[in-house]
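Of the protein chains in this complex, all but one are displayed in their positions.
After this line comes chain A, so read on.
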């Protein structure tokens, strides 16, 4: 505790504070811009480390990392253009909220949720870093495969009212995920090396969400009366708070462990959080798909918590689990610092300054972003032709900056048309996005597990964690069936489904 206070004192020194502010602002900026992620920003800033002290550089990088996780939500909510793969899920409910005049609330719940999640996770990081890292390496491909399978099974609960359309969307997503190189063999790349690394999820998400919608709006501009986005209240009210705090905590509970796991990442927990909130929403369930605040609060908390989780294996055993963490590791090594158990003993001041700076970065993000929320929300009151022109500009910029290839812009157009067609035929978007994210990773872990066991299928349930996860999957699949057999429960649930599908019909 003393060590942390000393660290806090150092982190609050004017010079370090300036680096934290710069980091947070830069991080937010690159988070806002689709395509340019925190990993690339930190990498491009590596040369800076030759001129500043290690603690200043690390403070700045931590700010960029946290800021990037937060900034991605802004464009997701306002423009339906996710800046990072981890904020794709946020766009689902967040943008719907924005359209009903609740952009400020969505941005606020994202900002406060990120703060809450970041703070709790940093506390967990401080408490657990030395001990928890030991067992993260125990999990192997079989466990990861099981977890991803769980996520895929969970998709079936968000397929929407028409299961057939849901599965079509999922199949489309999985098909897009098939493009790329597996075990050295090119698949569906049509001989084009630009497709050899697969199709970037940011390109797909931005195309389906933003371009698809812009086309849809353009196609209906003259036929339908102008829907004016109502002017909402600028702040969260009592009910918003009441509906947000539980998702924040649950999102944190998903995000932190997934961040700490080597193959966990930030996308899986946002997605799982969304599903959970949708299941637990109770009387607000009907709002999902139309702008439920829980669907923003949970995933936003989850992605920030995962950023903190990533630092656990990095600091404790020198294990980078994300691209950003890998670049931060490179920076530390540039200073001759070797993360690992010995770092806490050899450089206590540096470690605790870094940890304290995470609290500082979190607070700065809240202080900077919360007052901005009502301002950003006003952006939506631009006349629609200008607004959508702006959205398309951001979308193209984002697709281009993923790889700096015009080819990705062409893909953006192609998937934009797909997004338009999906709206036309009422296909839900979420299953497609999940397919694109999970498909390749599911395959990679399955391939790895089978390769490690030389093709022995029983290896898939050789790890205890995998067995537990399979048990959860079975419970999830059989649970609803069992519940239906209990008399009395049947009625209300059916009714709810009925209402949902009716509403869906009215809408389309």
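By our rule, contacts are C-beta pairs under 8 Å (C-beta built on N, C-alpha and C of every residue); 3 or more make two chains touch, one makes a residue touch a chain; residues count from 1.
What we mean here is this: contacts and distances are computed from a predicted model.
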Quiz item: Which of the following names does UniProt give to the chain that is not shown: "Phosphoenolpyruvate-protein phosphotransferase", "NADH-quinone oxidoreductase subunit E", "C4-dicarboxylate ABC transporter substrate-binding protein" or "Cysteine desulfurase"?
Solution: "C4-dicarboxylate ABC transporter substrate-binding protein"
Practice problem: Kindly state which of the options A:212, A:247, A:339 or A:431 is in contact with the chain not pictured. | Solution: A:339
Quiz prompt | Residue among A:128, A:153, A:178 or A:330 that touches the chain left out of view | solution = A:330
Self-check item: Sites on chain A contacted by the missing partner chain, in the whole complex
Solution: 25-26, 28-30, 32-33, 36, 39-47, 136-141, 181, 183-184, 186, 191, 193-194, 196-197, 262-263, 317-321, 323, 325-327, 329-330, 333-334, 338-342, 375-376, 378-379, 381-382, 401, 403-405, 448, 451-452, 454
